[in-house]
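With one protein chain removed, the remaining protein chains of the complex are shown where they sit.
This part shows chain A:
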Amino acid sequence: MSRKQTILTIQAATVIASSTFGVSVLSFPNAMARSAGTGAPLMTVAGILLALLGFWPLASLGRKFKGQTIFEYGQVLIGKWAAAGIHVLLLLFFTVSSALYIREFGNVLSIVVFRKTPIEVSMILILLTVAFSCRRDVVKFSYIHIFYFPFMFLPFLLLMLLSVSRIDILNLLPMMGNHPMNPIGFAQSLSLYLGTFVITVLIPHMSNPEASMKSVIYGIIASGALYLLMILSSLGIYGVQETKKLIYPTLELSRSISLGGVLERFDVLFIVVWFVTVYTTIYTSYYLASYTLSKLLNFSDLRVSSSFLFPFLLAISLIPRSVFQSGDIARSTEFVGIVLAILYPLLLKIISLFHRRRERNP
């Protein structure tokens, strides 16, 4: 019997939940209010369903090719060079999105808490923290996620529950929105869950790979429910028009909470919790980038690749000139991400169906 450590189904679900619940927590209600108005909660639910559908091929491929990640069976299914090409794109996507997360993190800290600290300092600090954690293997990676999960999940839940009593139902009606929903919103809502891609790396280490889809479902629903609560409370309290005017509606929620008229200004506490969620999200994204790189170059572990990526990440995160530019780049990266993380596994799934047919009638 091997004494290799394995990941349980529920643990894999926790990793997915903590990876997907992340940086966009602050600005997500604003984006949803813009594209769907009062239909935002419905659109969030649609995003959850789309994500569940979208990641089904990836989970099912993992069940079929036991002990392999997409980087291995991808080569088998579409050929070595084609797969390498797509994997390079994946590498770029994860690198750029980690860099943008780091930039967003720096932006928020500069606006809200550390107004005198140069943005580079806060960015380098989080980058270093993540880069060091990235040198671990997959099992330790998931243990780190599991350790931090309660520290982000429970405070957020508490914040939302504190806000629920102030919700005005009128602000959430009509459920379909006053104006037709903007289809881009569906992509935005779906893109929250792109971190679920990490399941392909986890499956070979799971004690029960058959249950990988279960992990995906639990993970997405846990973080999706929190996103939904967040939408309901910020929209329910502020209404659509006000939410559109707030860059970080969730932060405003924490700023306006008052306990007994004595404890006020929870925003600093909130930022501390948010730091953890940002850390776990960037961690997954950076980890996937290093993992892809090490697979491309056939490295045995992630130490070299994570150190190698470090300067590139820092450089990319410093490129955008302003908040507007980083927002624009983030939006286009999301679309590329949807194509890569959802359509690529779908393509592989379809090809694998043909493979089976060929195997049956040679």
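Assume a residue touches a chain if its C-beta (ideal position, glycine included) is under 8 Å from a C-beta of that chain, and two chains touch if they have at least 3 such contacts; residues count from 1.
Criterion: contacts and distances are computed from a predicted model.
Chosen from "Hydroxymethylglutaryl-CoA synthase", "Ger(X)C family spore germination protein", "Acetyl-CoA acetyltransferase" or "ChsH2 C-terminal OB-fold domain-containing protein", the protein name that UniProt gives for the omitted chain reads "Ger(X)C family spore germination protein".
In the complete assembly, the contact with the undisplayed chain comes from A:256, out of A:129, A:182 or A:256. Considering the complete assembly, chain A touches the hidden chain via residues 38, 111-112, 114, 116-117, 170-171, 173-174, 176, 178-179, 237-239, 241-242, 244-245, 252, 255-256, 258, 261, 264-265.
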